[in-house]
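Apart from one protein chain that is not included, each protein chain of the complex appears where it belongs.
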Amino acid sequence: MASRLDGRAPDQLRPVTITRNWLDHAEGSVLVEFGKTRVLVAASVTEGVPRWRKGSGLGWVTSEYAMLPRSTNTRSDRESVKGRIGGRTHEISRLIGRSLRAVIDYKALGENTIVIDCDVLQADGGTRTASITGAYVALADAVNWLRSRGALAGEPLLGSVAAISVGVIDGVPMLDLPYEEDSRAEVDMNIVCTGEGRFVEVQGTAEGEPFDRDVLNSLLDLGLAGCAELTRLQNEALGR
Amino acid sequence: MASRLDGRAPDQLRPVTITRNWLDHAEGSVLVEFGKTRVLVAASVTEGVPRWRKGSGLGWVTSEYAMLPRSTNTRSDRESVKGRIGGRTHEISRLIGRSLRAVIDYKALGENTIVIDCDVLQADGGTRTASITGAYVALADAVNWLRSRGALAGEPLLGSVAAISVGVIDGVPMLDLPYEEDSRAEVDMNIVCTGEGRFVEVQGTAEGEPFDRDVLNSLLDLGLAGCAELTRLQNEALGR
Amino acid sequence: MASRLDGRAPDQLRPVTITRNWLDHAEGSVLVEFGKTRVLVAASVTEGVPRWRKGSGLGWVTSEYAMLPRSTNTRSDRESVKGRIGGRTHEISRLIGRSLRAVIDYKALGENTIVIDCDVLQADGGTRTASITGAYVALADAVNWLRSRGALAGEPLLGSVAAISVGVIDGVPMLDLPYEEDSRAEVDMNIVCTGEGRFVEVQGTAEGEPFDRDVLNSLLDLGLAGCAELTRLQNEALGR
Amino acid sequence: MASRLDGRAPDQLRPVTITRNWLDHAEGSVLVEFGKTRVLVAASVTEGVPRWRKGSGLGWVTSEYAMLPRSTNTRSDRESVKGRIGGRTHEISRLIGRSLRAVIDYKALGENTIVIDCDVLQADGGTRTASITGAYVALADAVNWLRSRGALAGEPLLGSVAAISVGVIDGVPMLDLPYEEDSRAEVDMNIVCTGEGRFVEVQGTAEGEPFDRDVLNSLLDLGLAGCAELTRLQNEALGR
Amino acid sequence: MASRLDGRAPDQLRPVTITRNWLDHAEGSVLVEFGKTRVLVAASVTEGVPRWRKGSGLGWVTSEYAMLPRSTNTRSDRESVKGRIGGRTHEISRLIGRSLRAVIDYKALGENTIVIDCDVLQADGGTRTASITGAYVALADAVNWLRSRGALAGEPLLGSVAAISVGVIDGVPMLDLPYEEDSRAEVDMNIVCTGEGRFVEVQGTAEGEPFDRDVLNSLLDLGLAGCAELTRLQNEALGR
Partner (left out) sequence: MASRLDGRAPDQLRPVTITRNWLDHAEGSVLVEFGKTRVLVAASVTEGVPRWRKGSGLGWVTSEYAMLPRSTNTRSDRESVKGRIGGRTHEISRLIGRSLRAVIDYKALGENTIVIDCDVLQADGGTRTASITGAYVALADAVNWLRSRGALAGEPLLGSVAAISVGVIDGVPMLDLPYEEDSRAEVDMNIVCTGEGRFVEVQGTAEGEPFDRDVLNSLLDLGLAGCAELTRLQNEALGR
């Protein structure tokens, strides 16, 4: 049977912790950990929306993702020093934003903007999925903050959202890959689901051999089960 | 039954044309058209590989994607004038590169680099899938060029690759979306397949409602069939 | 007698073709070819003018020039990737804009802006002169588009404008230099004229030996004749 | 007598905590807290030195400082997104680097480079002084890491270094200003001292009225005492 | 006794000249020289204030500092060509601005902005202190210009400001260091004072050994005396 370096079963998550209110200033904040991966998520609320949306009565949610230079095994140059944001950073920021917007009712949010900053303090694979999973909790707290001020026109959260990575290593589909597994996976997939188990985003890539429909189906099964467990942990963290 | 603005059946491609050798200088070049979408693809061969790969005996293939400012319905600012490349551009460049690399044997390519430039002259939806589909043909011509010079250590093409968009419009899964459909799709998916019908990349996004497994399966069916047809057209263009 | 690689006489243009309406979206568009040099010109109309011109009752015309990375014999890096526009690009964009503005009556144009994008698909010398020559035709179509919408206060075109390169090769003044000639020319000159044969711009540079008044006069003669021929071709293309 | 919002005496530090080994990858790392100010410091060791120092037999120590976008009360734009680093960031990065280099023997360090990243997770005044104080501890751990690998030519640490802010609020000199005090201070000073109480850096600024020699002397007294206490806490954290 | 290369006593300034109205366009301008250090200062007045200050009734004063590429012994690259401003430039620009603002009454200035440009034509140490000393004179002339137009609400100059460098060379505290001394100083300090001898800014750095309180006091004494002499020269230049 497939054995993993950290002793997990193929369909098992790493230890996940979600610590709310890690920051004093932000309207919502979470330190989320998937094993050694550690992401600080801050949700910032501002009244008003970007210019192109003014007067629409609709709110806006967006996200930015970044890694600290020494979050990884060897130090990377800062994107601020290089003066430009890399393609990977752009791509993940956009993914997080889209994932959160899938569960937002802009009308109920009213003309408020929530910016979600996901800063990776330590990276060990799955930083984008940990970011999305933590970001939902920070978003929920920011929405609570708005509600407590009477600034909402209704319930802006249409549901919850969580994300997990899956992949094929040595021919075996596995859940929640740490860096060591991710870097030698044959197929790499990220799945973003709602709490009800519907897909928000599915992104699968053949890193080595192209893959067939059966492999795709096994990975989707694993990912859906992983997201269901993350949904449970999100609800627990939110005291629901 | 679902009717489309341009009269196509839901599982029908737009008229596709692949014109080889559209440029005089490039080692491979293609003008690829999916309906009104028109992309100029140039494959440039250079001896040698990037510094980090020197002495490995392995080749390299990479890609860049861009849109002309008036390829779209209203003019966009040039990224060269803005001084930075947008997230979408980065994302698509990376997707095209990954897709091509999935069918390349670096050892057989030897220490040669092929850069694939995909410049969208006119955009009407599906620019990234047209780019990948055309890029494979330009890549094949660049490989031929290397072969005719005796610069190859073997056959670098492990297979062919093509790509198509699928989506759900008014609840109906449809193939190859033009801009008008794409902009109001509930689900938007891009599928990259090999000529043998295996997946290289699957990217699905809920633009409105999250979607369930059945919808995902219908879209995968449509996409696989579309890619098979594109493979046929690629072979035809290459005189195979 | 001086013989040219492509068999032309010293005072002969390369084959010139001007294809109108090459794009579906743009208000004016032209694919212009001087031999192997191929430039896609798009004229984009927008209502209104830049902030510094608002309320003046006057229109505005501007231009941007760029080369695709593989338009040249060896691939160049994209200016968007480098993050800055080179001096040559700036210089040519400014020249094209000035040349077109010389035949525009801003008052008749009214508070409308026309942006002319000249993108070089393939370069073989004379890209700036082909751009100007094609741009005038695209501009005329954009003006027609405005006229058909009743958006003009009069006739904004004061005349036509065309441009050609001339140079001295092996001591012989020659018209319309392809890259191979341009790169070894002793004197290199670009002449921009109106349809009536008056000068809009004269730019001559000694690439090797400084040149005297006689050479200058021969080059001006050649250039004026070349522009007259281009004017005829522009009128033909516009069905005048 | 002067009373402070948080009940401290004028010459009293905020609660200071120094948590070593907060990260798994970095050769030295510290989470340092001065009250609500919370800075994550990572020391990264690389073999070799910058090009201009190669072959000298001397090591190099440098530092970069940055703030997370929501470390402050209202969210700031990321410097990576703006594409340029602000003057304040530059200034503080340089100050931290100089302060650490003052206690380094380059010869004993050998041709190794240590980069100190100070990322402010939460800001409440004194982020540069907390950074320097924590950075010394992370630096000491990185030096230990090098020593344990036999990579040192001697003892590179000539002493310890700590830093504290002092200022005049309502005419009263005070130690370790939180944001609320800092923003209304009449004089603002940062003092960097060695463990032996000698000055590495003294930076005083009149924010309102220019100040006289007596005020300067009171502030220096306060700062020296504060640094002495921080030195004690650093030693405690390092188990000395 | 300590002897200096240029024969000065340790407490002696280099020859200082302040030439007013060196430029024809600027509302205030000064060519200031400290020995071979030569800085061109231009004060530009514009009606109105930056957006964030509008309607406050308060004025604004800011400064920018730069060095010509060949102001130094070996040519440096232009910051405009590099596309980014270095940390040192930022730091000095901010210092000059703060120093001038310390003697400005914003209310009396009214909603006017004065920008002070300090461009170093030739550098031989002390460029920031020469800049501040000259900038005060240019600022005074710009204020006069505003006064002569009746654009002031009162007297905006609360006093004068001057600056000088001091340092320790071979253990001896010295005034006004040229480059040769500055580059081997053990301690380097810049002192900015008002005409009344109060401190606006004190910045001392140990370049080698950390320094003690006695050294600090000697340097402050030297600096205060130097600023007093510069104040006299400023008044002389202004014909007071």
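Chains: A, B, C, D and E, in written order; residue numbering restarts at 1 for each.
Following the convention adopted for this analysis, a contact is a pair of C-beta atoms (placed from the backbone, for glycine too) under 8 Å apart; a residue touches a chain by one contact, two chains touch by 3 or more.
This one's a predicted model, so the numbers in the text were calculated from it and none came from an experiment.
Student: Where does the absent chain make contact, in terms of the chains shown?
Tutor: Computed over the complete complex, the missing chain touches C, E.
Student: So one chain is hidden, and I want to know which residue out of E:L13, E:A26 or E:M189 touches that hidden chain in the complete assembly.
Tutor: Of these options, the touching residue for the absent chain is E:A26.
Student: Looking at C:L175, C:V200 or C:A237, which residue reaches the missing chain?
Tutor: C:V200
Student: Among E:V16, E:V32 or E:I85, which residue is in contact with the omitted chain in the full complex?
Tutor: If we include the chain that is not displayed, E:I85 is the one touching it.
Student: Using the document's definition of touch, tell me which of E:S44, E:N144 or E:N235 contacts the absent chain.
Tutor: Missing-chain contact among the listed residues: E:S44.
Student: From the listed residues C:L31, C:M67, C:L100 or C:L220, report the one that touches the chain absent from this view.
Tutor: Of the candidates C:L31, C:M67, C:L100 or C:L220, C:L220 is in touch with the missing chain.
Student: Provide the residue numbers of subunit E that touch the chain removed from this figure.
Tutor: 23-26, 29, 36, 40, 42, 44, 46, 64, 66, 68-75, 78-81, 83-85, 89, 115, 117, 119, 121-122, 124
Student: Write the list of subunit C residues that the hidden chain touches.
Tutor: 84-88, 90-91, 93-94, 98, 102, 159, 189, 193-194, 196, 198-206, 209-213, 216, 220
The rule is short, and it goes like this: only the chains that are shown with their structure count from here on.
Student: Can you give the shortest number of steps from subunit C to subunit D, where adjacent chains in the path must touch?
Tutor: So the least number of steps between the two chains is 3.
Student: Measuring from CA centroids, which chain ends up nearest the centre of the complete protein set?
Tutor: Per-chain C-alpha centroids compared to the overall one single out A.
Student: Pick same or different for copies subunit D and subunit E, depending on whether their interface residues overlap by over half.
Tutor: Subunit D and subunit E contact each other through largely matching residue numbers.
Student: Using mean CA coordinates as chain centres, what's the gap between subunit D and subunit E in Å?
Tutor: 28
Student: Where the centres are mean C-alpha positions, what is the separation of subunit A from subunit E, in Å?
Tutor: Distance between chain centres: 51 Å.
Student: Residue numbers in subunit B touching 2 or more other chains?
Tutor: As it turns out, subunit B has residues touching two or more other chains at 83-85.
Student: Which of the chains touch, listed as pairs?
Tutor: A-B, A-D, B-C, D-E
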